[in-house]
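Removed from the display is one protein chain of the complex; every other protein chain stays in position.
Moving on to subunit A:
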Amino acid sequence: MKIDSSLPLEYSTEENRLKIFGFWIFLGAEIMLFATLFTVYFVLANRTGNGPTGSEIFELTPVLFETFLLLTSSFTIGLGIHAMRLGNKKAMMTFFITTLVLGLGFLGIEIFEFITYVHEGATITTSAFLSALMTLLGTHGAHVTFGLFWGIAILIQVAKRGLNAQTTNKAFIFSLYWHFLDVVWIFIFSFVYLKGLIS
C-alpha cells in the first residue's frame, strides 16, 4: 500500500484511489446511458401525435428555478469537499446538508411539473414525444432521488465516525455523482427546454 501524503485524505490508500478511479469509469457508463436517452428524445421530439408539443407545455420559470437550485447545490457540495479537505467537519456537514436541501427543492419542482403535465392531459402514454421526455426527465429525477438518500447515509457516517480515510472517500465519490447530475441537467435545460421553446 502506497501512501502519498501530498494528496487529500480520500486518496490516501490504494483502495481509495481505485474506488475514485472506478467511479469515474462508472460516470463514463452514465454518460452513455443518458446519451441513449437523449437520442430517443431527439428522434421522437416531433412525434407529438394528438398531444401537445414541447413549446406548448414547457414553462420557463420553474425550469429556471430548477436550474438555479441544481447549479447552487453543485457549488455547495464543491465547498463541502473543500471544507472536508481543510478537516472542518462542521462546515463540511453544513454544506452537504445545504446541498441535499437544494436537491430536495429541485425534486419538489420537478414533481410539481410532472403533476402539471398530467393535469394538462400530457401523460407518458399520450405521444412518443412525451414518453421520451418523461423517460429522460424521470431517469434524471430518479438519480437525484437516489442521491438524496445516498447523501443522508454519508452524513450519518461522517457524524458518527468523523473524517477518516473511508468517510472522506465516500463523501468525495458522492460529490462526483452530484456534480455529474448537474452536468446532465445542463444538457436537459439547454437541449430539451430551451431548444423546445424556440422550435
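The criterion applied here is as follows: a residue touches a chain if its C-beta (ideal position, glycine included) is under 8 Å from a C-beta of that chain, and two chains touch if they have at least 3 such contacts; residues count from 1.
Here, contacts and distances are computed from a predicted model.
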Name per UniProt, for the chain absent here [options: "Sporulation protein YqfD", "Quinol oxidase subunit 4", "NADH dehydrogenase subunit L" or "Nitrous oxide reductase family maturation protein NosD"]: "Quinol oxidase subunit 4"
Positions on subunit A contacted by the hidden chain, ascending: 7, 11, 17, 20-21, 24-25, 27-29, 31-32, 34-36, 38-39, 42-43, 60, 64, 67-68, 71-72, 74-75, 78-79, 82-83, 86, 88, 91, 175-176, 179-180, 182-183, 186-187, 189-191, 194-195, 197-199
